[in-house]
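What follows is a single structure, written as C-alpha coordinates, with notes after it.
Yeah, one chain of the complex is gone here, protein chain that is, but the others are all in their spots.
This part shows subunit A:
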Amino acid sequence: MEKVIDIQHLRKSFGSHEVLKDINFSVNKGEVVCIIGSSGSGKSTLLRCVNLLETPTGGKIIYNGENILDDNHDIYLYRRKLGMVFQQFNLFNNHNVLNNCVVGQVKVLKRSREEAEKVAMKYLKVVGMDRYVNAKPKHLSGGQKQRVAIARALAMEPDVMLFDEPTSALDPEMVGEVLKVMKELAESGLTMLIVTHEMEFAREVSDRVVFMDKGVIAEEGPPEQIFNHPKEERTREFLKRTLK
(Lines give C-alpha, C1' and ligand atoms only; values in the text may rest on other atoms or scores of the structure.)
Protein backbone atom coordinates (compact mmCIF):
# COMPACT_ATOMS: atom_id res chain seq x y z
CA MET A 1 0.00 0.00 0.00
CA GLU A 2 1.14 3.50 -0.79
CA LYS A 3 1.98 5.56 2.25
CA VAL A 4 0.82 9.17 1.99
CA ILE A 5 2.31 10.31 5.27
CA ASP A 6 4.84 8.40 7.31
CA ILE A 7 5.61 9.65 10.79
CA GLN A 8 8.78 8.40 12.43
CA HIS A 9 9.93 8.95 16.02
CA LEU A 10 7.97 12.18 16.28
CA ARG A 11 8.47 14.19 19.47
CA LYS A 12 6.99 17.40 20.73
CA SER A 13 7.67 19.26 23.95
CA PHE A 14 6.25 22.49 25.24
CA GLY A 15 9.09 23.70 27.42
CA SER A 16 9.92 20.80 29.69
CA HIS A 17 6.50 19.20 29.18
CA GLU A 18 6.86 16.33 26.72
CA VAL A 19 3.49 15.96 25.00
CA LEU A 20 4.41 13.51 22.23
CA LYS A 21 6.96 10.77 22.90
CA ASP A 22 8.27 8.80 19.97
CA ILE A 23 5.20 8.57 17.76
CA ASN A 24 5.39 6.19 14.78
CA PHE A 25 2.56 5.65 12.36
CA SER A 26 1.53 6.16 8.78
CA VAL A 27 -1.53 6.88 6.71
CA ASN A 28 -2.07 4.99 3.48
CA LYS A 29 -3.75 6.30 0.38
CA GLY A 30 -7.52 6.06 0.58
CA GLU A 31 -7.44 5.04 4.21
CA VAL A 32 -9.57 6.48 7.01
CA VAL A 33 -7.71 6.58 10.31
CA CYS A 34 -9.34 7.70 13.54
CA ILE A 35 -7.32 8.82 16.54
CA ILE A 36 -9.01 8.37 19.89
CA GLY A 37 -7.83 8.86 23.45
CA SER A 38 -8.56 10.77 26.59
CA SER A 39 -8.29 14.52 26.92
CA GLY A 40 -4.73 15.79 27.08
CA SER A 41 -3.25 12.64 25.55
CA GLY A 42 -1.77 14.70 22.69
CA LYS A 43 -4.17 13.98 19.81
CA SER A 44 -4.54 17.58 18.71
CA THR A 45 -0.85 18.20 19.10
CA LEU A 46 -0.11 15.22 16.87
CA LEU A 47 -2.47 16.45 14.17
CA ARG A 48 -1.06 19.98 14.40
CA CYS A 49 2.45 18.61 14.12
CA VAL A 50 1.47 16.74 10.97
CA ASN A 51 0.63 19.98 9.17
CA LEU A 52 3.30 21.95 11.03
CA LEU A 53 1.00 24.32 12.88
CA GLU A 54 3.25 23.13 15.70
CA THR A 55 6.91 22.54 15.01
CA PRO A 56 7.91 19.04 16.16
CA THR A 57 10.87 18.88 18.52
CA GLY A 58 12.24 15.77 16.84
CA GLY A 59 11.58 12.94 14.41
CA LYS A 60 10.64 12.79 10.76
CA ILE A 61 7.53 13.34 8.70
CA ILE A 62 7.98 11.61 5.37
CA TYR A 63 5.78 12.86 2.57
CA ASN A 64 6.38 11.84 -1.04
CA GLY A 65 9.64 10.25 0.05
CA GLU A 66 11.00 13.45 1.54
CA ASN A 67 11.41 14.48 5.14
CA ILE A 68 9.48 17.72 5.36
CA LEU A 69 11.20 18.62 8.62
CA ASP A 70 14.47 19.09 6.72
CA ASP A 71 15.65 22.67 6.99
CA ASN A 72 15.30 23.53 3.34
CA HIS A 73 11.84 22.07 2.81
CA ASP A 74 9.10 24.41 1.63
CA ILE A 75 6.44 24.03 4.30
CA TYR A 76 3.90 26.14 2.40
CA LEU A 77 4.08 23.80 -0.55
CA TYR A 78 3.54 20.87 1.79
CA ARG A 79 0.67 22.41 3.75
CA ARG A 80 -1.49 22.97 0.68
CA LYS A 81 -1.48 19.20 0.19
CA LEU A 82 -3.17 18.72 3.55
CA GLY A 83 -6.67 19.90 4.33
CA MET A 84 -7.43 20.82 7.92
CA VAL A 85 -10.79 21.05 9.66
CA PHE A 86 -10.76 22.65 13.10
CA GLN A 87 -12.92 22.14 16.12
CA GLN A 88 -13.76 25.86 16.11
CA PHE A 89 -14.42 25.98 12.30
CA ASN A 90 -12.21 29.06 11.83
CA LEU A 91 -13.99 30.27 8.72
CA PHE A 92 -12.52 33.53 7.44
CA ASN A 93 -14.82 36.10 9.01
CA ASN A 94 -14.20 38.70 6.34
CA HIS A 95 -15.25 36.46 3.46
CA ASN A 96 -18.60 35.04 2.47
CA VAL A 97 -19.13 31.30 2.06
CA LEU A 98 -18.05 31.20 -1.58
CA ASN A 99 -14.94 33.29 -1.01
CA ASN A 100 -13.94 31.16 1.94
CA CYS A 101 -13.63 28.33 -0.54
CA VAL A 102 -12.13 30.45 -3.31
CA VAL A 103 -9.45 32.60 -1.69
CA GLY A 104 -7.01 29.77 -1.01
CA GLN A 105 -7.37 28.37 -4.51
CA VAL A 106 -6.71 31.74 -6.10
CA LYS A 107 -3.93 32.98 -3.82
CA VAL A 108 -2.16 29.73 -3.04
CA LEU A 109 -2.88 27.43 -5.99
CA LYS A 110 -3.00 30.38 -8.44
CA ARG A 111 -6.16 29.12 -10.06
CA SER A 112 -8.24 31.58 -12.02
CA ARG A 113 -11.20 33.02 -10.18
CA GLU A 114 -13.61 31.32 -12.59
CA GLU A 115 -12.11 27.91 -12.13
CA ALA A 116 -11.87 28.40 -8.37
CA GLU A 117 -15.55 29.30 -8.18
CA LYS A 118 -16.47 26.21 -10.15
CA VAL A 119 -14.44 23.98 -7.85
CA ALA A 120 -15.82 25.75 -4.78
CA MET A 121 -19.39 25.22 -5.95
CA LYS A 122 -18.69 21.55 -6.58
CA TYR A 123 -17.58 21.00 -3.00
CA LEU A 124 -20.19 23.29 -1.48
CA LYS A 125 -22.73 21.01 -3.17
CA VAL A 126 -21.02 17.98 -1.67
CA VAL A 127 -21.53 19.40 1.82
CA GLY A 128 -24.98 20.78 0.97
CA MET A 129 -24.10 24.44 1.44
CA ASP A 130 -24.32 25.67 -2.15
CA ARG A 131 -27.43 27.71 -1.40
CA TYR A 132 -25.52 29.87 1.07
CA VAL A 133 -22.75 31.21 -1.19
CA ASN A 134 -23.37 34.84 -0.25
CA ALA A 135 -23.75 34.31 3.49
CA LYS A 136 -21.11 35.52 5.91
CA PRO A 137 -19.92 33.12 8.63
CA LYS A 138 -21.83 35.08 11.26
CA HIS A 139 -25.07 34.16 9.50
CA LEU A 140 -24.50 30.41 9.80
CA SER A 141 -25.17 27.82 12.47
CA GLY A 142 -22.29 25.77 13.86
CA GLY A 143 -23.09 22.75 11.71
CA GLN A 144 -23.31 24.89 8.59
CA LYS A 145 -20.01 26.59 9.41
CA GLN A 146 -18.31 23.27 9.82
CA ARG A 147 -19.67 21.99 6.51
CA VAL A 148 -18.35 25.10 4.77
CA ALA A 149 -15.01 24.59 6.51
CA ILE A 150 -14.92 21.07 5.09
CA ALA A 151 -15.73 22.40 1.62
CA ARG A 152 -13.00 25.03 1.96
CA ALA A 153 -10.44 22.34 2.73
CA LEU A 154 -11.71 20.02 -0.03
CA ALA A 155 -11.56 22.82 -2.60
CA MET A 156 -7.78 22.79 -2.27
CA GLU A 157 -7.98 19.16 -3.44
CA PRO A 158 -5.57 17.90 -0.80
CA ASP A 159 -3.99 14.47 -0.58
CA VAL A 160 -5.11 14.03 3.01
CA MET A 161 -7.82 15.61 5.11
CA LEU A 162 -7.12 16.18 8.80
CA PHE A 163 -10.03 16.64 11.20
CA ASP A 164 -9.52 17.78 14.79
CA GLU A 165 -12.69 16.94 16.71
CA PRO A 166 -14.90 18.49 14.04
CA THR A 167 -18.11 17.94 16.00
CA SER A 168 -17.01 18.75 19.55
CA ALA A 169 -18.04 22.39 19.43
CA LEU A 170 -21.44 21.62 17.92
CA ASP A 171 -24.85 21.48 19.54
CA PRO A 172 -25.98 17.84 19.64
CA GLU A 173 -28.62 18.30 16.94
CA MET A 174 -25.98 19.47 14.47
CA VAL A 175 -23.47 16.68 15.02
CA GLY A 176 -25.36 14.37 12.69
CA GLU A 177 -25.24 16.60 9.60
CA VAL A 178 -21.46 16.95 9.86
CA LEU A 179 -20.81 13.26 10.53
CA LYS A 180 -23.03 12.40 7.56
CA VAL A 181 -20.90 14.53 5.26
CA MET A 182 -17.74 12.96 6.65
CA LYS A 183 -19.13 9.47 6.19
CA GLU A 184 -19.85 10.22 2.55
CA LEU A 185 -16.32 11.52 2.09
CA ALA A 186 -14.90 8.41 3.71
CA GLU A 187 -16.90 6.22 1.33
CA SER A 188 -15.73 8.23 -1.66
CA GLY A 189 -12.18 7.06 -1.02
CA LEU A 190 -10.72 10.24 0.45
CA THR A 191 -7.70 9.80 2.69
CA MET A 192 -8.69 11.00 6.14
CA LEU A 193 -7.04 11.35 9.54
CA ILE A 194 -9.65 12.12 12.17
CA VAL A 195 -9.35 12.96 15.85
CA THR A 196 -12.70 12.24 17.39
CA HIS A 197 -14.64 11.49 20.55
CA GLU A 198 -17.50 10.01 18.51
CA MET A 199 -16.84 6.33 19.13
CA GLU A 200 -19.80 5.06 17.10
CA PHE A 201 -18.62 7.08 14.13
CA ALA A 202 -15.02 5.89 14.53
CA ARG A 203 -16.13 2.30 14.64
CA GLU A 204 -18.25 2.72 11.54
CA VAL A 205 -16.00 4.64 9.16
CA SER A 206 -12.42 3.89 10.07
CA ASP A 207 -10.15 1.35 8.44
CA ARG A 208 -7.81 1.71 11.38
CA VAL A 209 -8.06 3.17 14.85
CA VAL A 210 -5.17 4.66 16.79
CA PHE A 211 -5.53 4.86 20.55
CA MET A 212 -3.33 7.47 22.21
CA ASP A 213 -2.51 7.66 25.87
CA LYS A 214 -0.17 10.13 27.59
CA GLY A 215 1.75 11.08 24.47
CA VAL A 216 2.28 7.60 23.03
CA ILE A 217 0.32 5.33 20.73
CA ALA A 218 -0.88 2.69 23.14
CA GLU A 219 -2.67 0.53 20.60
CA GLU A 220 -3.42 0.56 16.92
CA GLY A 221 -5.56 -1.73 14.80
CA PRO A 222 -8.79 -2.25 12.88
CA PRO A 223 -11.90 -0.93 14.65
CA GLU A 224 -13.05 -4.48 15.28
CA GLN A 225 -9.94 -5.12 17.38
CA ILE A 226 -9.87 -1.81 19.23
CA PHE A 227 -13.54 -1.68 20.13
CA ASN A 228 -14.35 -5.38 20.57
CA HIS A 229 -11.12 -7.11 21.52
CA PRO A 230 -8.64 -4.50 22.73
CA LYS A 231 -5.28 -6.04 23.54
CA GLU A 232 -4.11 -3.36 25.94
CA GLU A 233 -5.41 -2.82 29.42
CA ARG A 234 -5.25 0.97 28.89
CA THR A 235 -7.49 0.75 25.83
CA ARG A 236 -10.00 -1.36 27.70
CA GLU A 237 -10.14 1.13 30.56
CA PHE A 238 -10.53 4.09 28.25
CA LEU A 239 -13.39 2.45 26.39
CA LYS A 240 -15.08 1.44 29.63
CA ARG A 241 -14.92 5.07 30.74
CA THR A 242 -16.22 6.54 27.49
CA LEU A 243 -18.71 3.97 26.29
CA LYS A 244 -20.59 3.41 29.56
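Keep this in mind: a contact is a pair of C-beta atoms (placed from the backbone, for glycine too) under 8 Å apart; a residue touches a chain by one contact, two chains touch by 3 or more; residues count from 1.
Everything below uses one rule, namely that contacts and distances are computed from a predicted model.
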For the chain that is missing from this picture, which UniProt protein name fits: "Lysine transport system permease protein", "4Fe-4S dicluster domain-containing protein", "Xanthine dehydrogenase D subunit" or "ABC-type xenobiotic transporter"? "Lysine transport system permease protein"
Of the residues listed, A:86, A:123, A:211 or A:238, which one is in contact with the missing chain? A:86
Of A:31, A:117 or A:177, the one touching the omitted chain in the full complex: A:117
Counting contacts across the full complex, list the positions on subunit A that touch the omitted chain. 51, 53, 55, 71, 76-77, 79-80, 82-84, 86, 88-95, 98, 103-104, 107-109, 117, 121, 130-136, 139, 149, 152-153, 156
